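For this view, one protein chain was removed and the others were kept in their places.
Let's turn to chain A:
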Amino acid sequence: MLEIKNLHARIVDDGTEIIRGLNLTVKAGEVAAIMGPNGSGKSTLSYILAGREDYEVTEGDILYNGQSILEMDPAERAAAGIFLAFQYPMEIPGVATMEFLKVAMNEQRKARGEEPLKIPEFLKRVKDAAALLNMDMAMLKRPLNVGFSGGEKKRAEILQMKLLEPKLCVLDETDSGLDIDALKIVSEGVNALRAPDRAMVIITHYQRLLQYIVPDSVHVLYRGQVVKSGDKSLALDLEANGYAGVIGEAA
């Protein structure tokens, strides 16, 4: 479903290369975990997948369902089914969460040539999804992410993911900032979305999340490259021994 081939990307502003020949393949139905030291390029990779303009791809390609997505803008990629749960979700003052959800869902439907959702159907979907994530409907009347706690923001990201039903889910440190109970609830929410036609890329620093969301593959990112791949035992190994060994091998 996702094939990243020899990807090189740099910051447009100053030309610094962040992604330096990255290869990664994630099949439909697969859950791939990405780990790696701070500053290794994990979030940057997620932004590039989502089409952020601050980065410029200088070499290589990103194929989604066999097609290059490099020419698509973020909204087109989203409508095609790519979703990014942000490490730091943005606040949108004055825009009620509910209103935002409705616009987003209907814009994606429009892009796919579908009718906008009827209000009762929309409300039902939101209520069901919010209940699963243990979110209060009152919160959804508040402006999106404004004044939300760190954990509430992460939950709101997963709520959006559930409602938008993407095909490729990229989760950037969704576990950070969540309390123990919330981690469980959110993980269950993510697991419920696991499906044969859906792929997930889960960026995390902690093995703990991977106990709840058991990955099919684990990849270590370092200095803009995947330096090691393995199965879920690789995460356990990193937890016990740190990155030194893996990085050493790569260097």
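Please note the rule applied: a residue touches a chain if its C-beta (ideal position, glycine included) is under 8 Å from a C-beta of that chain, and two chains touch if they have at least 3 such contacts; residues count from 1.
Operating definition for what follows: contacts and distances are computed from a predicted model.
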Chain excluded from display, named as in UniProt, from "Iron-regulated ABC transporter membrane component SufB", "L-aspartate oxidase", "V-type ATP synthase beta chain" or "Peptide/nickel transport system permease protein": "Iron-regulated ABC transporter membrane component SufB"
Option touching the unshown chain, where A:19, A:78, A:178 or A:235 are the choices: A:78
From A:28, A:92, A:193 or A:247, residue that would touch the chain that is not displayed: A:92
Contact partner of the left-out chain, one of A:2, A:32 or A:50: A:50
Omitted-chain contact residue, chosen from A:104, A:139 or A:193: A:104
Those residues of chain A which, in the complete complex, touch the missing chain: 12-13, 47, 50-54, 56, 73-75, 77-79, 83-84, 86, 89-96, 98-100, 102-104, 107-108, 111, 119, 141, 143, 160, 164
